[in-house]
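Got a structure here, written out as structure tokens. Questions coming.
One chain of protein is taken out of this complex; the other chains stay put.
The letters A and B name the chains in turn, as written, and every chain counts its residues from 1.
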Amino acid sequence: MKVPLPARQAVAAVIVVALLAAFPLIGGKYEIDLIARILVLAIFALSLELLVGQTGLVSFGHAAFFGLGAYTTALLLQDPDPRSFWLILAASMLVAGAYALPVAALSLRTRGVYFIMVTLAFAQLVYYVFHDTKIAKGSDGIYLTGVPEFSLAGWVPFNVTRSLPFYYVALGALCLVYALLVALGRSRFGRALAGIRVNEQRMRAAGFATYPYKIAAFVVAAMLAGLAGFLKATKDGYVNPEMLAWHESGAVLLMIILGGLGKWRGAVLGAFAFVLLQEFFKNDAVFGEFAKRWQLLLGFTIIACVLFLPHGLIGLPARLRQREHRHG
Amino acid sequence: MVDVLLAADGITRRFGGLVAVNAVSLRLERGSVHAVIGTNGAGKSTLINILSGEIGASAGKVELLGEDVTTLSQPQRALRGLGRSYQRSTIFPHFTVAENCRLAAQATRQRPWAIWEFAGACPQTTGRARSAIDRAGLAQDAERLAGSLPHGRKRQLEIALCLATTPRVLLLDEPLAGMGPEETERMLALLSQLKADHAILLVEHDMDAVFRIADRITVMVNGIAIASDTPQSVRANPEVQRAYLGDGH
Partner (left out) sequence: MNATTFLVQCLNAVQYGLLLFLVASGLTLIFGAMNIINLAHGSFYMVGAYMAYALAPFVGDYLGGGFFTTLLVGLLLSIALGYVLEWGFFSFLYEREHLQQVLMTYGLILIFEELRSIIVGDDVHGVAAPAWLAGTIPLGSLMTYPVYRLFISAVCLLVALGMYLVLSRTRLGMAIRAGSVNREMAQSLGVNIDFLYRLVFAAGVALAVLAGMIAAPISSVYPGMGGQVLIICFVVVVIGGIGSVRGAFIAALLVGFVDTFGKVFFQEAAGVLVYLMMAAILLWKPEGLFRQG
């Protein structure tokens, strides 16, 4: 008897979460921090998946919202006095969303390649604001002096900037964001976005005002990216303008392609694959001198991925089955 | 009492120096099919795009169900009862036929903020989708992927997508495009059925089909409506014969 797909997927998700929750039992500090870093990037990747995979809007400037979340966090924590974790979280998401609104309104007046270039340009704008001006010490970046206080009705169970607590907070956040996006994808709003992606003309002919829908998707995606930025700043205790650089936008785009567009788990898988691949390429035990040239390997990997894995890692089992069919 | 559902007056559209549509007027009445014919480049596509709201008119007025919709966008007109089908199908190939129609029907009950509600659980939306599918004769294909349908059924789905929002006026752009004789028969039967409670505008190249089903025909040449009359009168019209029908068509 074949178990229905949603049930199978739910079980798989629970298993993965359980494994991730159990991981700190076997991992050392370095590994825990690494996976925590991946969990945060997975949230970032999921936020872009909403934009690219669900709605079909290819943005090359998503790092702007990630960076705005991080910088908001840093600027609000310049005092050693503790500030509420939740307040700063909300502020980060709001600032990201606030910048996303005019950017979306303007960028979505353009189509196709224009849209890609315009989103890149708007991200550069923010990059230059933080890089050239003295708002946040320019290209040096700033350190967080304070710490967000994770309190639940007055009780502070842990210091969220420490490895283990942060790991579980990140895991919890990822689960919440994932669940939110799954629900959103099945909702009317999500289905409308999917329709817009596949055939915007038919959606308009049916009576959907597609422009506001796209703006909403853009803003929600930005806010989730801001959330990821907040977590990153909290963990690292340091932010600098490179978080807003277009290389960051390119990296997150690559993550969701690598994992596979069109499925939420693709974004998570892509984040894992990307970071682990990077770690692998930088490992001089494997690559020796060449490890310094890891960007070269990454470049080739990106190209190979687009050429040979158009549906990402998620699509790999299907491709292998195709191969077997042809050979067997 | 004649029920005029869509009235277009003096529709003109200029593109730089070119006048694509020149002061065209027409009326769409409930229970009738109004066909617009003309050679390529006559302005038919521009006209239908202006009526649907996809491009604006340089001059003229469009009234839908008595309301002036000239400045309204396509989605706004759609919600007021205007449906449109396209020459190149605008179906969603990777969704099932049922989901195609459900998504179109969702336009009438959008509720985008209700993200906790499963889209497929809305009875109004699925109800409308169901009746659109039945009307278009696709009930047996409801669970098939739209992209896997043969061409004729895809065109039927295109009609079903229009019907899903229960419009009063239908603008059909070459619904018979690429169809064989059997499929054409089926489509014409469907259109005859739909005629009763809709006002239909039909842009078509298949002359036999047009003369069979149209109650009124407007002939366009170089953006101008040179005739707008019953099929028999149009056929007998010497100007039409000279410009369109007679010349080696």
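The rule is short, and it goes like this: contacts are C-beta pairs under 8 Å (C-beta built on N, C-alpha and C of every residue); 3 or more make two chains touch, one makes a residue touch a chain.
In this text, all values refer to a predicted model and were calculated from it rather than measured experimentally.
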(request) For the chain that is not shown, enumerate the shown chains it touches in the whole assembly. (result) A
(request) Out of A:Leu46, A:Ala96 or A:Leu120, point to the residue that touches the absent chain in the complete complex. (result) A:Leu120
(request) Among A:Leu39, A:Val52, A:Ala206 or A:Leu313, single out the residue that touches the unshown chain. (result) A:Val52
(message) Looking at the full complex, which residue from A:Gln78, A:Thr145 or A:Gln295 touches the chain that isn't shown here?
(response) A:Gln295
(request) Against the chain that's been left off, what residues of chain A make contact? List them. (result) 52, 58, 60, 102, 106-107, 109-110, 112-114, 116-118, 120-122, 124-125, 128-129, 131-134, 246, 250, 253-254, 257, 293, 295-296, 298-303, 305-307, 310
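Heads up, the rule we're going with is that only the chains that are shown with their structure count from here on.
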(message) Can you work out the whole-Å distance between the CA centroids of chain A and chain B?
(response) 43
(request) Within their complex, state which residues of chain A touch chain B. (result) 180, 183-184, 186-192, 194-195, 198-199, 201-210, 213, 216
(message) Under the stated contact criterion, what part of chain B meets chain A in this complex?
(response) 52, 54, 73-76, 78-79, 83-84, 86, 90-95, 103-120, 122, 161-162, 164-165
